[in-house]
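Left out: one protein chain. Kept in place: all the others.
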Amino acid sequence: MSVAADNPVLTSSLLYLDGVSVSFDGYKALRELSLVLAPGEMRAIIGPNGAGKTTMMDIITGKTRADSGDIYFAGSHDLSHLDEAAIAELGVGRKFQKPTVFESHTVDDNILLALKAPRSAIATLFGRQPANERERIDRILETTRLKDHRARLAADLSHGQKQWLEIGMLLAQDPKLLLVDEPVAGMTDAETAQTAELLREIARDHSVVVVEHDMAFVRDLGVKVTVLHEGSVLAEGALDEVSADPRVIEVYLGR
Amino acid sequence: MIGTEMTQRLLDRNGLVFVGLLLAAAILVPLLALVAPAGSLLHMPPYVVALIGKYLCFALLALSLDLVWGYCGILSLGHGAFFALGGYAMGMYLMRQIGSRGVYANPDLPDFMVFLNWKSLPLTWWGFSSFPYAAVMALLAPGLLAFAFGWFAFRSRVTGVYLSIITQAMTYALQLAFFRNDMGFGGNNGLTDFKDILGFNVQAESTRLALFSLSALALIAGYLIARGIVTSKFGKVVIAIRDAESRTRFLGYRVETYKIVVFTVSAMMAGVAGALYVPQVGIINPGEFAPINSIEAVIWVSVGGRGTLAGAALGALLVNFAKTWFTDALPELWLFALGLLFIVVTVFMPKGILGLLDSMKPLRSPPVIASPTEAKQ
Partner (left out) sequence: MKKITHWRRHWSRALTIMLTLCCAGPAFADALDDAVAHFSADKFPQTQQAIDEIVASGAPTAPAILEALANNRLLFDPDEQKVYFSDENDNLYDLRTGEKATVESPDDLKKVRLNNAVRGTLQAAQGAMTLMAPDPAKRMASAREIFKSHEPLALPQIEAVLAAEKSPDVKAALSDARAAIIATTPDAPDASRLEAIDRLKARGDQDSQGMLAGIAASAQGQVKAAASAAAASVQARLALWSNVQNIFYGLSLGSVLLLAAIGLAITFGVMGVINMAHGEMVMLGAYTTFVTQQAIAAWRPGMADYSLLIAVPLAFIVTGAVGIAIERSIIRFLYGRPLETLLATFGLSLILQQAVRTLFGANNRQVSAPAFMAGSFDFGGLAITSGRLWIIVFALVVFILLQLVLRATSFGLRVRAVTQNRRMASSMGIDTNRIDALAFGLGSGIAGMAGVALSQIDNVSPNLGQSYIIDSFLVVVFGGVGNLWGTLVAALTLGIANKLLEPLIGAVLGKIAMLVFIILFIQKRPRGLFALKGRAVEA
């Protein structure tokens, strides 16, 4: 807490990573990674394979523990000792690279499970359905263009629809921060454009971190870009700025 | 009263048939035995009543296993342990009821303790002369074991085959422990030579008929409870855990809590099944803990169709009928048949009989619970 009180950057930021390192059997996935995200900000993270993008998300969401470094959320919450469920409850949502939805549930039920509501076993076992639940689900299905598919099983959706369903589930969760891992991988151009629009819409009232390979897509988003390389930040700024950076060019094109 | 909405939730078409048949059996079998003369077609011979009563207990065990495996993806290879613990709780009550009618006519100690030269009843046997206490223990003992096991296993995120292997090791360890005389549960021979239950002779036909009806009613109750669980939002979370465990975590659900709850409830159901089983077969011994019993229960569920509850119970009945028939007519072929059943069902009929029936009626809307996708495990 004292760290939070003394540090103006920390108190004003939504997500604050400082000097985070992780290694797996001697392989350093993250080295001294530092990143600050302001409330309401949307940030794109790019970097070659093995740069540590997914590991970074694992660290933030509690899937992997950092060996060292500070991870704070919304000013005062130390994430480094919380598990996935607790971090999710604090308001961090995550979309996986490979779309993961509940295949044997209907689209409706997928959204229902994600909807912000008490998560305890007792609440789900004996709780009553809130009155506005239907409307909230309807609104989200509208946004993600899945209203016509609401009774279908998630398993029967197309790849793109599954991606949207997952984004819809994130919306239902209503998190303060969304972590989105390669949302347009495997999508058609039309789907990609629609997804970019969807994310911009979401970014109006949420902070978003997008990890993406697709440069055209990142350009479409038009937000600040962070370039990761070998587990730490190589460059940060507007896309044109960083793509002019000689170090970035070397990492992407050189050697 | 339960509202119509609730009734619809708990009883789908399969469920209506299932509960209806069981209810009919629970009422008609004893009724006809009282009315129809012995020897007539309507009067079921006592050994058939005993046999089916036994199968109904197995069906409840299968149902409890389906709850954890079919819906939560936890393949327990140790559910026989919970069944056996429930059985031992009942067996201990029945032992205490023998009183001084044992071979050694000792009013305070069961025969095997006299034989072992024990002077007083061990603490573990305290209270077992009371039926309510024994009944509570038949729920609590398996429930506590499941809770403790789940507490450790699920919190440290042991999943998939690892979990299956350690559940198997658990029941194996219990089997070894119960074999020991100094555990105070009758060692190798277990508990047997029961005389009466709640004052009724366990051998009497009327008692057997009552136990039969009770088993059928317990199966109905187990089915309704399980349906209640799986059709609630809690149940949806449980299915979500089966389909994509880490997704569920990232949505903020405490997966371990859900698993512990389901596992414990399921273990208690298995315990009830065991408690009803023991007075009907007249014996409980460490053999009930044998790993193969638990695995056989898994195949019942597979055959009937996992994730269907009624199917699991149906599978238990069918496989056990087959077993009885085979071991009587072609004893040396039974293990071949059982082995083949394992292979055929898992390779060719992953959804079991109910799944097969459902897929033969393509016009019907898909069931709430579709194919469990375990590839993600």
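The chains carry the letters A and B, assigned in the order they are written, with residues numbered from 1 in each.
Convention: a contact is a pair of C-beta atoms (placed from the backbone, for glycine too) under 8 Å apart; a residue touches a chain by one contact, two chains touch by 3 or more.
Source: prediction; values computed, not measured.
J.: One chain is left out of this view; which of B:6, B:24, B:177 or B:204 touches it in the full complex?
T.: B:177
J.: Which residue, B:17, B:105 or B:335, contacts the hidden chain when the whole complex is considered?
T.: Of the listed residues, the one touching the omitted chain is B:335.
J.: One chain isn't shown here. Among B:123, B:343 or B:360, which residue touches it?
T.: B:343
J.: Considering the whole complex rather than only what is displayed, give the residues of subunit B touching the chain that is not shown.
T.: The missing chain touches subunit B at positions 75, 152-153, 155-158, 160-162, 164-166, 168-170, 172-173, 176-177, 179-180, 291, 295, 298-299, 302, 332, 335-336, 338-343, 345-347, 350, 374-375, 377.
By definition in this document, only the chains that are shown with their structure count from here on.
J.: Counting only Cα atoms for the centres, state how far subunit A is from subunit B in Å.
T.: From the centre of subunit A to the centre of subunit B is 44 Å.
J.: Give every residue of subunit B touching subunit A within the complex, in rising order.
T.: 229, 232-234, 236-237, 239-240, 242-244, 246-255, 257-258, 261, 366, 369-373
J.: Quick check on the complex: what are the subunit A residues that touch subunit B?
T.: It comes out as residues 61, 63, 83-85, 88-89, 93-94, 96, 100-105, 109, 112-114, 119-121, 124-125, 127, 153, 155, 169, 173.
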